[in-house]
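With one protein chain removed, the remaining protein chains of the complex are shown where they sit.
Moving on, here comes subunit A:
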Amino acid sequence: MELLVASAIGVLTAAGIYLVLRLRTFPVILGMSLLTYAVNVFLFASGRLTIGAPPILSDDVTTYTDPLPQALVLTAIVISFGMTAVVVMISLGAYLGSDDDHVDDQPESTGSEASQ
C-alpha cells in the first residue's frame, strides 16, 4: 500500500509540474489542481497509513489512526479549493481583457516593457 500511495503522489506531482510548466492559463490551473491533490494525499499519509482503525479514543481498541493529518488535510482542501476559484476568476479576467492566455510576459505583446 505504501508503494501505491507513494507512487500516486509522485505521478500526480510530476504531472502537475509538467502542466504548470506549459505556461498557458488552462494547463497551469489544471497542473496546480493536480499539485494540490498530490499534497493533500501527502499530508494525509504523513500520519502513517493505517487501515480500519478509529481516530477517537475508546476502550476496546488498541490501534488508532492519527486524527491530526485528517484535520490538516481538511483545512488544506478548503483553502486550495478557494484559491483555485480565485485563480480561475482572475485568469479568466486577464484572458478576456487581453485576448491572450500566456502566463509569462510576451515580448511582443507588452510593448515598452519588453525589457522586463
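Please note the rule applied: a residue touches a chain if its C-beta (ideal position, glycine included) is under 8 Å from a C-beta of that chain, and two chains touch if they have at least 3 such contacts; residues count from 1.
Just so we're on the same page, contacts and distances are computed from a predicted model.
Student: Would you mind picking the UniProt name of the chain not drawn here, from "Heterotetrameric sarcosine oxidase delta subunit", "Spore germination protein", "(Fe-S)-binding protein" or "Monovalent cation/H+ antiporter subunit D"?
Tutor: This omitted chain is identified in its UniProt record as "Monovalent cation/H+ antiporter subunit D".
Student: Of the residues A:A15, A:L30 or A:L72, I need the one that contacts the missing chain.
Tutor: Looking across A:A15, A:L30 or A:L72, the contact with the absent chain belongs to A:L72.
Student: I need the residue numbers on subunit A that touch the omitted chain, in ascending order.
Tutor: Counting over the whole complex, subunit A touches the hidden chain at residues 20, 25, 28, 32, 35-36, 39, 42-43, 45-48, 57-59, 66, 68-69, 72, 75-76, 79-80, 82-83, 86-87, 90-91, 93-94, 97-98, 103-105, 112-113, 115-116.
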